[in-house]
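A single protein chain has been omitted; all remaining protein chains appear in their positions.
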Amino acid sequence: MGYVAVKGGTEAIDASLRRLQYDRLKGEKILEIETILATMKSLVDQVMSESSLYAPYLAALAIKQAEGSMEEAVFIMRAHRSTLPRLYYSETAETERMEVKRRISASFKDIPGGQLLGATTDYTHRLMDFDLLNESVEMNAEWLHEFAKEVMELKPDAEVKYFPKVVDYLRKEGLFKNYSMDETSPFDITKQSIQFPVPRSARLQTLTRGQTGAVTALGYASLRGYGQVHPTVGEVRVGEIPVLISHPHELDESPENHYYIGEIEVTEVESFVPVKVKNEQNVEQLEFEIGYGICYGQNETKAIAMSILDQCLEHPASSFPTHDEEFVLMHIDSVEATGFISHLKLPHYVTFQSKLDSVRQVKKGEEQG
Amino acid sequence: MHNDAILSVKNLEKQFGPGCSTCHNESTRKLEKNYCPQCGTVYACRNISFNLFPGEILGIVGESGSGKSTLMQCLYFDEAATSGELILNNQEFQEENVLELSSQQKRYIRNYHFGMVYQNPLKGLKMDFSAMGNIAEKLIAAGGRNVAEMESIGKTLLEKVHIPLFRMKEEPKRFSGGMQQRVQIAKALSNNPPILFLDEVTTGLDLSVQASVLDLIKTIQRELGISMIVVSHDLAVIRMLADRTLVMLNGEIIEEGLTDQILEDPQNPYTQQLVYSLL
């Protein structure tokens, strides 16, 4: 054979990969997974939420591999998720059973069970903390020791107390509609592609794995005027909920036979949205509906924005784009949006040549005609 | 069905809203005009029955809100009728209630057998496509695949409705309301439909254009033998075009007959009021 193919592409990719490796290593520092887990919780939470894979350790690894890029980390997690067999569906998780770390309501000062501020950056002043430049392990250990002593002096309640839902209290007053329990199994967006109009379960799944920035931006747009939802945050709670599965081969489905497989941390939001409804007598009345938001880890802004969008999509008649389920659900996924935008970097020689030909023919026609 | 009618409507009902326990039943219904004050349901068309004969122009008059446009949109399948029958004297759908056909079959009937001019041009035109493209849309839907043929039909029709041909490649959003209406008429006529629905075609046109549009409608009817239903609140238009006329009030037909008869000797008190107010 006289001529052989040039291996330009293969060589270019090899070189590019080596260059990438060089860039990662040249600083001569190593970031341990444990360090990411211990110090970058918000980032880990966000990656788990957007990749819809609850695995802090893998999320930390993805963050390390992605050198801190959110979209890359989520991408790696999602791709990994595709290789895992799906063995079980959990039983319905009851957020009433949450081990609450933080729980607030913007609707009532005194909520049954009380407000619990917990850990939040809400009341920190965002001043650059130059002390962190000289942080030492010893100083931190000392602080922790003092803190532990203080905690020891507190007398914990003898029994575990669950926090009731704020909405239950309002439901009793007839301000919220009572719904009968809906036992249809939820649509699984990871096993079927969504078809419009979509059931609410598919909508919530799409929203909860949405890109934090995208969900926040659309929720904000609705709140600001490009939408008709003006909520009050009924309740935000953050904490751990147990995950249970039933035995796959035993018919007995009673809760005693469920297996506890661990717990996950979530942020849950119930927004109260006043809506006008007509009763049988055609009289307009105000009633409240719930906008629901939930996501892995602690990400309150995203959960609140999600609750706004959930409500928006419950009312599709409005002409705002934030109420259009195709507009919202088709454009908030991190992997899809970043993938398609970045594909514009791929060569488009053939398509361009084809368009070029078309434009030239049109021009030629014009000159002749 | 009346043997020689080209289109017949039987007991057509259209309501907006779910109804309530009092208005569901016709005997206990207490409507204000067409409106149930209990639940807010609008009974826009009630028990409508009539025939349209070949080559005939049937007029529909009635005050604003009496259900004229709603009736047209039910016949053209834009709105789903709540109940009732629509029967076409047509080989393909002989004796069938076409309101119950699949949406694909309805689309076929619409594309091949009907033409429609909407009261609101936004409903009938694609404002971002050229005037010629709008006419071609209807022709394409009716199977047109030859550009030159469609273009020549389009040109003839645009001339007929007095749209200067040098503007035929412009989008209707850049046209005046009257011009838009005339493009709609050209579009509705393009596939030579045996049945044409005209909803307030002359509203908003100046007198000279109005006259030429009415003239055009007359000519089409005479030359092509197209059957038409013409809705107007303008009795002068009805007088000029319609052979027979239905009078609608609150969603119901309250009087029908030859146009001349209705105009000269109205029976129903409402019709009397309508006719004498014109005089």
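Think of it as A and B in the order they're written, each chain with its own count starting at 1.
Assume a contact is a pair of C-beta atoms (placed from the backbone, for glycine too) under 8 Å apart; a residue touches a chain by one contact, two chains touch by 3 or more.
Following the convention adopted for this analysis, contacts and distances are computed from a predicted model.
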Listed names "FeMo cofactor biosynthesis protein NifB", "ABC transporter ATP-binding protein", "4-hydroxy-2-oxovalerate aldolase" or "Carbon-phosphorus lyase complex subunit PhnJ", with the criterion being the UniProt name of the chain not displayed: "Carbon-phosphorus lyase complex subunit PhnJ"
Identified contact with the non-displayed chain, of B:N146, B:S176, B:T219 or B:Q272: B:N146
Absent-chain contact - pick from A:A79, A:A119, A:M139 or A:V277: A:A79
Residue in contact with the excluded chain [from A:H145, A:K191, A:R224 or A:K276]: A:K191
Contacting the left-out chain in the complete assembly, out of A:K7, A:K26, A:K109 or A:H249: A:K7
Identified contact with the non-displayed chain, of B:V42, B:M132 or B:L198: B:M132
Absent-chain interface as seen on chain A, which is shown: 1-10, 12-13, 75-76, 78-79, 81-86, 189-193, 195-197, 326, 330, 335-336, 338-343, 346-362, 365-366, 369
Where the unshown chain meets chain B, residue by residue: 103-104, 107, 126, 129-130, 132-133, 136-137, 140-141, 145-148, 150, 169
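Operating definition for what follows: only the chains that are shown with their structure count from here on.
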Interchain centroid distance [CA atoms averaged], chain A/chain B, Å: 51
